[in-house]
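Down below is the structure, laid out as structure tokens.
Just one protein chain is left out here, and the rest sit where they should.
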Amino acid sequence: MPRPFHSIAFVASDAEPAQEAARRLSALYGNASLASAEVIVALGGDGFMLQTLHRFMDTAQPIYGMNKGTVGFLMNHYREEGLRERLAAAVENAIHPLVMVATDADGVEHRALAINEVSIFRQSYQAARLQISIDGKVRLEELVCDGVMVATPTGSTAYNLSAQGPILPIDAPLLALTPVSPFRPRRWRGALLRKHQEVTIAALEAGKRPVNAVADATEVKSVQTVTIRESIDDTCYLLFDPEHSWDERILTEQFRY
Amino acid sequence: MPRPFHSIAFVASDAEPAQEAARRLSALYGNASLASAEVIVALGGDGFMLQTLHRFMDTAQPIYGMNKGTVGFLMNHYREEGLRERLAAAVENAIHPLVMVATDADGVEHRALAINEVSIFRQSYQAARLQISIDGKVRLEELVCDGVMVATPTGSTAYNLSAQGPILPIDAPLLALTPVSPFRPRRWRGALLRKHQEVTIAALEAGKRPVNAVADATEVKSVQTVTIRESIDDTCYLLFDPEHSWDERILTEQFRY
Amino acid sequence: MPRPFHSIAFVASDAEPAQEAARRLSALYGNASLASAEVIVALGGDGFMLQTLHRFMDTAQPIYGMNKGTVGFLMNHYREEGLRERLAAAVENAIHPLVMVATDADGVEHRALAINEVSIFRQSYQAARLQISIDGKVRLEELVCDGVMVATPTGSTAYNLSAQGPILPIDAPLLALTPVSPFRPRRWRGALLRKHQEVTIAALEAGKRPVNAVADATEVKSVQTVTIRESIDDTCYLLFDPEHSWDERILTEQFRY
Partner (left out) sequence: MPRPFHSIAFVASDAEPAQEAARRLSALYGNASLASAEVIVALGGDGFMLQTLHRFMDTAQPIYGMNKGTVGFLMNHYREEGLRERLAAAVENAIHPLVMVATDADGVEHRALAINEVSIFRQSYQAARLQISIDGKVRLEELVCDGVMVATPTGSTAYNLSAQGPILPIDAPLLALTPVSPFRPRRWRGALLRKHQEVTIAALEAGKRPVNAVADATEVKSVQTVTIRESIDDTCYLLFDPEHSWDERILTEQFRY
């Protein structure tokens, strides 16, 4: 379903190659205001792309990334010519983020969205002791570990992969619950949940064993309880070149070794 | 959606406890002919259940298992009383098997269905050399290994789990492609595919390194090429007690350690 | 080689059951001064045992632990009667700790011993970027990860095990180098080194990606470089009941699942 985008806005990471690319592309295609642009072109790496997706969440403006960073899993190849044609031909993926609601040691509630993952992690050298519930029912009484995360399909190739969680196709209706360095039960490998399931993590002995919660790059210190679920009310849109679609990337990534 | 089953047929594994159960249950509920029964009650373990599902494939007769074996992942708890009520209240899961088309060393084509998995495995002590294609495109030029399998969500808790593949929710639209003892690339962990994708495995050096293909318990010796895809034309139906549904089992299984 | 211990000193963790045990045992066997005791009996769990081993490092006083805690891998079973006979019959294991030399962001050098492991770990949500050298030669240019550790055979059943490192027999002349959540190279599983090899970990981008180093429970914040080697000049002595020797524990532990 090709669609023409008349106005493009460029955003770029602080790195000089990304800034330089923004200048060159603005000269070629014009640079609309962020508020009025029909499409946002993000220049940088995956980290900057994540920031951009958060920034334009719920604006209905699709984001097209071009790689000017070290990792470019969410990015298309960088090329200056033919951008309007590529944008018109791009495939759109709608993404719902996770919403994290974290209650800290003072009882204050913090809310943040995550496109990749929400992770809970020990704050000091003391291992975390966590209790895990799914849809309000306790499923793991006590997990002694470095941490645990809930990752979306998008995030399945990020931190989740480091912790040996499975790579998920982008539209798999699943969330990966993946432990980091589980000490007890030491061989627990996590679970694949349905995307509509809600996960609650409670910190046990939170005084002696403080833990932090992180939704993408938003960190909440010393949490007591964290609830994580898909936010169907929030949406962002990613654009990919059809010959290099997310599907294709995921498949390629799964056959890398 | 409760529905009454008027006629029940009992089938049982060869083991004496299963045979004894069949006699007792037949005395209580009658034992309809296999052709006319509205529901089949299978008595045994998971192995017998698999046989029964194959046997009643495409008959439209749902299968309700009661555990009289060593492993009972596909089975309900054994109880003699209240069977009609349990059957009426049971949740039905429709399952499409995989269809394997294997071409052997003489060029003969063999076709078989698999509810759990299709695996390709070295026949001698010589490691297999396999080439893997997805939808006709080569994705792994050479996998040196003991073997590789394509597992359904149903089969994800069986052989796939031994080979460290992920456990999948029953209705996840995915297939697990999981290697067994990969030697080269030695750290390849497999892939989660979409269920409509077709997998082709070609045996390289099939003379020096013969491999067999197995669809559940149907073995084809010395295969050259094996194609595996979901068979949407074939269906079998499994019945589970609602308080002990497959969903619940999968979740419980994923939190076992 | 049974040997009589004439004077025993009891030390106990803060937990009331351990304190109570210390009172009862002191009443039965006397409680020598720590300086003069021929043997130290430690009452608590593995965490307390580690503290005790550090405290009596290089005093030549052997430590005999009795389990009054949650984990008791380093401990003998608790029993009040027959202690002198058990001590006389106990098997002694001499242990050399690791010595960590960590240079922090201000260039200050910190030195600490570790009986279990020395670990380097990200301080914030930013993944660590580490360079690993063995005996002065760079072996891994860049490891992007949560962290990495060097574990002794004694520590191989502790944090190393959580991170999926191998369990080592107590007298294996090896050290386990084990990554935690390696992101790049994402499938690197670590290495078994010879015990006389020296490991150096350098933090890359230490400003943006601060890391801490921990030797058992001694934490050094914001390190730049950490050097780890076996300290043959330091020794502590552990006593085990012969029918429940460390060897036997390690073997039993390896067959647990």
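We just call them A, B and C in the order they show up, numbering each chain from 1.
Methods note: a contact is a pair of C-beta atoms (placed from the backbone, for glycine too) under 8 Å apart; a residue touches a chain by one contact, two chains touch by 3 or more.
Computed from a predicted structure; not experimentally measured.
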Residue among B:99, B:180 or B:201 that touches the chain left out of view: B:180
Which residue of C:91, C:172 or C:217 touches the chain not shown here: C:172
Omitted-chain contact residue, chosen from C:87, C:102, C:140 or C:163: C:140
Among B:159, B:240 or B:255, the residue in touch with the chain that has been omitted: B:159
For chain B, the residues touching the chain missing from this view: 119, 121, 124-125, 127, 145-146, 159, 161-163, 180-183, 186-187, 212, 214, 217, 219, 257
For chain C, residues in touch with the removed chain: 132, 134, 139-140, 166-169, 172-174, 185-188, 190-194, 251, 254-255, 257
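By our rule, only the chains that are shown with their structure count from here on.
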Centre-to-centre distance between chain C and chain A (centres being mean Cα positions), rounded to whole Å: 37
Mean-CA-position distance for chain C and chain B (Å): 46
Residues within chain B bordering two or more other chains: 187
